[in-house]
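For this depiction, one protein chain was excluded, whereas all remaining protein chains were kept in their positions.
Let's look at chain A:
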Amino acid sequence: MTPTNWPCPLPDGGMSQEYALTFDRQRRHRLLILPALFDEGNRLRRFTVEVMRRLDAAGIDAFLPDLPGCNESLQPLGKQTIPGWLAATIEAGRHFSATHALGVRGGCLFTPVELPALHYVPVKAASILRQMLRARVLSSREAGREETRETLAEQARTSGINLAGYEFGADFYSHFEPLVPDSGATVIEQGKLGGSGLWLRAEPDEDATQSDTLAAILTAEITA
């Protein structure tokens, strides 16, 4: 496993060096992985990397780039845009010469259209936001402030919002909210992995059987 950087286009026309974890042995099958987003990204990162280790053992190169504003990125999330993220994932695919793309949960919203895509339990952007808004309502209530999801969503669309520590700009929020995963992708449902989704866990967790199974499904699809 090699940590590296990749040149990522930014919405303002500039460029940033973003981080990526890679298993690159110049093999025929090269998988670009778009990680789960925000809080789910933290909870699924170890699982994602465990799947990459198994893909490496099965002869498949894999690349896990940071989107600007996420994970190790030095870019502010509040300044990112949806077209910017779409351009970034296309560039990541080209930079790593990917032959396939895998979206994990919210990452499915950003798999480049030019690559054959596999979607691991894809989720609508609205569902991700619904949960983050609800967490905000609950924590505000604990602090003695009454908020509702409707008014928070309205505020988010007009002036941006901080949800669970993630700063969303108004433009990003408005364009993110209606996103749904592309229906052309091959969908891998959780039922095939023999256990419940690790994004449900309150604390990050791992499950070797699920990693084995997902890697085996991906290998079969990619090398078919």
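Just so it is clear, contacts are C-beta pairs under 8 Å (C-beta built on N, C-alpha and C of every residue); 3 or more make two chains touch, one makes a residue touch a chain; residues count from 1.
Throughout what follows, contacts and distances are computed from a predicted model.
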item: Protein name, per the UniProt record, of whichever chain is missing from view ("Carrier domain-containing protein", "Sugar ABC transporter permease", "Peptidase" or "ABC-2 type transport system ATP-binding protein"); value: "Carrier domain-containing protein"
item: Hidden partner chain, touching residue among A:99, A:131 or A:155; value: A:131
item: Given A:97, A:148, A:162 or A:209, the one touching the chain that is not displayed; value: A:148
item: Interface with the undisplayed chain - residues on chain A; value: 39, 127, 130-132, 134-139, 141-142, 148-149, 164, 196-197, 200-203, 205
